[in-house]
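Step one of this worksheet: look at the structure below.
One protein chain is absent from this view; the other protein chains keep their places.
Let's look at subunit A:
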Amino acid sequence: MGDHSHGGPKSSGTVATAGQGEVEKFQDPGLPPHRPRLADKDPRAEKRAERQVAILFVISIIGTLLFFVGYFAIRLDDTIATLRLQNFLLGMGTCFAMLGIGVGIVHWAKTLMPDHEIAEERHEVRTEEDRQIAETMVGEIIEETGIKRRPLIRNTLLGAMILAPLPAIGIFRDLSKEIDPDVLRHTMWDAGVRLTRDPDGTPIRASDVTIGSAFHVIPEGLNEAEHKLEEKAKAVVLLMRLHPDDLNVSPGREDWNYNGIVAYSKICTHVGCPVALYEQQTHHLLCPCHQSTFDLTQECKVIFGPAAHALPQLPISVDDEGYLIATSDFHEPVGPSYWERG
């Protein structure tokens, strides 16, 4: 550090006047004096450090052996206890195997290997002469390729380089064509499709849905569908029954509910998490991912959170046998927004 003793306060008053004095130019203090470590001076300390490093490597060996004990010696049976023991041995074994080597090498380098400080001088900046040599070399290379003298080669190369990236445009365009926006517009629901219980697919009678109930619903025939999971991801519905007085039905949706039984898409309009946290007293539906909250009494209008629009409602009715059916598909695409949604 620089010596500041000449820059002291001009008066001996209690008011601090530091900084008013002239600061001397900073002197390079050089390297601190070399201080020998304990292991450099004391042979016993050196032996001790050597043993410590060896012990750390032995810990690593034991860790690897533990891994193999867990991997080969533990027979998994029906209980979860063996699985837990195996997980524990695999994890702890790998942990000690790696840490033992790592900590051992660092400890070895710090205590036993030479620790003389060395200053490496910076290389000199290249001279103008060197720069000119490099320039001449580049010029020679261009001359030797003959690109200036052979316009045929130059032009064909340029043409090839311009055309080469074009396939990439085709490939990425295919990616966007794969997602047919029409797929997102339609679900398995259609007029007359029965509402069935998730997961067993048994139909639901309107009288089964008591006030305060919540049913997790899939369309009839989903379990036999070809692309079951893709269809389920779009078609899942939450079915709830409220007092009909609690529902504020907008014009055009008068016959979408059945005696206060309403069905709404379970796919959040934000990023598509299943909105299934139904509070039967407040009639709020909460999405667990980003806390978007929908008010069931106002046709699932967003009342909190990042979702952009209300959950789509599935128009429902009952068939001759008293089972709940859909009267059409959703009237708008379910789930998050996309470019073509409009």
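We take it that contacts are C-beta pairs under 8 Å (C-beta built on N, C-alpha and C of every residue); 3 or more make two chains touch, one makes a residue touch a chain; residues count from 1.
Basically, contacts and distances are computed from a predicted model.
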| item | value |
| --- | --- |
| Which of "Cytochrome bc1 complex cytochrome c subunit", "ABC transporter permease", "Assimilatory nitrite reductase (NAD(P)H) small subunit" or "Oligopeptide transport system ATP-binding protein" matches, in UniProt, the chain that is not displayed | "Cytochrome bc1 complex cytochrome c subunit" |
| Residue, one of A:A54, A:V106 or A:A308, that touches the chain absent here | A:V106 |
| Options A:I80, A:V125, A:V138 or A:L163, residue touching the unrepresented chain | A:I80 |
| In subunit A, positions touching the absent partner | 37-39, 79-81, 83-84, 87-88, 91, 106, 110-111, 115, 197-199, 204-205, 207-216, 240, 274, 276-282, 284, 286, 288, 291, 293, 304 |
